[in-house]
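A protein chain is absent from this complex, but the other protein chains hold their places.
Chains here go by letter, A, B and C, matching the order in which they are written, and residues are numbered from 1 within each.
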Amino acid sequence: MSKNDIQMAEACTETMRVNDDASRLLGITITETRPDSATAQLTVIKALTNGHDICHGGFIFTLADSAFAYASNSTNHATVASGCTIEFLAPGKIGDTLTAIAKKRARGQRTGVYDVDVTNQKGDLVAVFRGKSYQIRGQVIPVSGEQS
Amino acid sequence: MSKNDIQMAEACTETMRVNDDASRLLGITITETRPDSATAQLTVIKALTNGHDICHGGFIFTLADSAFAYASNSTNHATVASGCTIEFLAPGKIGDTLTAIAKKRARGQRTGVYDVDVTNQKGDLVAVFRGKSYQIRGQVIPVSGEQS
Amino acid sequence: MSKNDIQMAEACTETMRVNDDASRLLGITITETRPDSATAQLTVIKALTNGHDICHGGFIFTLADSAFAYASNSTNHATVASGCTIEFLAPGKIGDTLTAIAKKRARGQRTGVYDVDVTNQKGDLVAVFRGKSYQIRGQVIPVSGEQS
Partner (left out) sequence: MSKNDIQMAEACTETMRVNDDASRLLGITITETRPDSATAQLTVIKALTNGHDICHGGFIFTLADSAFAYASNSTNHATVASGCTIEFLAPGKIGDTLTAIAKKRARGQRTGVYDVDVTNQKGDLVAVFRGKSYQIRGQVIPVSGEQS
């Protein structure tokens, strides 16, 4: 991957991050973006739990979905999620730091598949997520004449 | 469905709701619970959007997942999600009220399948969600000698 | 649904059926096609079992996938499957006749979602399947100037 590609990935992340109220609400941070991959982190606090003192599955999904979104928009083609699957393997406990790493498995003209693994600070696998992306018209950063 | 079953479903919801910080953080309300079904609602505000002024997919998932959780725990057998799928069909816009209705499709000794449809106030289908449940030991409300 | 739409759905099925060696190999028959829906049947014989005298899950999937294919191609827009999920709920035993009914849940410009329920002759739910369709260029029956 070229230096330009990495810079583009990081610039896409900066542009998206500004308005990403949703990730901010939960405390999700994007710690790295590369072409077609991204890493996101979340620390489980009480406000994110569902009453068993474990992280609501929806927020583990949201963490993975955010990593997927930043990875699939990292080459400056505006892309949305068309569907996702998640398998829950271990609970996220209060105090845990969860890390989601999204990687491209395939991408065609319009559609793509990204895999996201979510682990805790001990390296245990907390969830596996698979996202299907759909490329729409437009660019993340309008740098040039768009062609979709 | 008997009156007792309905009362049990509503009592399970009350018990779970007390500690459900996660649903409260987003403003999710459980508007009805019946044996093996539940309805949840969420109004999309700016804090829930991802920068395109549309609801983060993770929060649409969380809404559906909450309806699924209340439905699958409505008969007082403690149940968790083992995995879920979601297809995103239309965006949730600021001001939209989203309604998720969860219904049981199947339930065996340990595992079950619930379908959740998410619609907006116009009746448009926003997402379809399918949750796989796994019954663990224990009861939502410890009313009697448990047998798992 | 108009008489013309039904005739078109049935004509699409006839056209597809001629070359559908795969469904024929298993003994799958398409018993009805309507606009955006289709019904397929399969009788479980020994050759379709996996050694426990139960139908190989792959063939239950194939039955559902066939119903999905005929439903999603019933309006004469050439359509392929982009992805599918299946949950197995009960075994298909030797001698069972399995019926798969596919119905459209949503369809946009390019992508769609179809649900397929598979039941046996007693009405037991054997599997639930969800198919994601992707509309490609072309028509099932080239009746007119195509526009994709």
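The working rule: a contact is a pair of C-beta atoms (placed from the backbone, for glycine too) under 8 Å apart; a residue touches a chain by one contact, two chains touch by 3 or more.
The structure displayed is predicted, hence computed values, not measured ones.
Contact with the undisplayed chain is limited, among B:37, B:50, B:72 or B:85, to B:85.
One of A:95, A:108 or A:142 touches the chain omitted from the figure, and that residue is A:108.
On the side of chain C, touch with the chain left out of the figure occurs at residues 16, 18-23, 25, 46-52, 55-59, 61-63, 65-66, 69, 80-88.
For chain B, the residues in touch with the chain missing from this view are 82-83, 85, 110-111, 132, 134.
If you put the missing chain back, the residues of chain A touching it would be 85, 87, 89, 105-106, 108, 113, 115, 125, 128, 130, 132.
Criterion: only the chains that are shown with their structure count from here on.
For the pair chain A and chain C, the distance between mean C-alpha positions equals 34 Å.
In whole angstrom, the spacing between the mean C-alpha positions of chain B and chain C is 30. Touching two or more other chains at once are residues 85, 132 of chain C.
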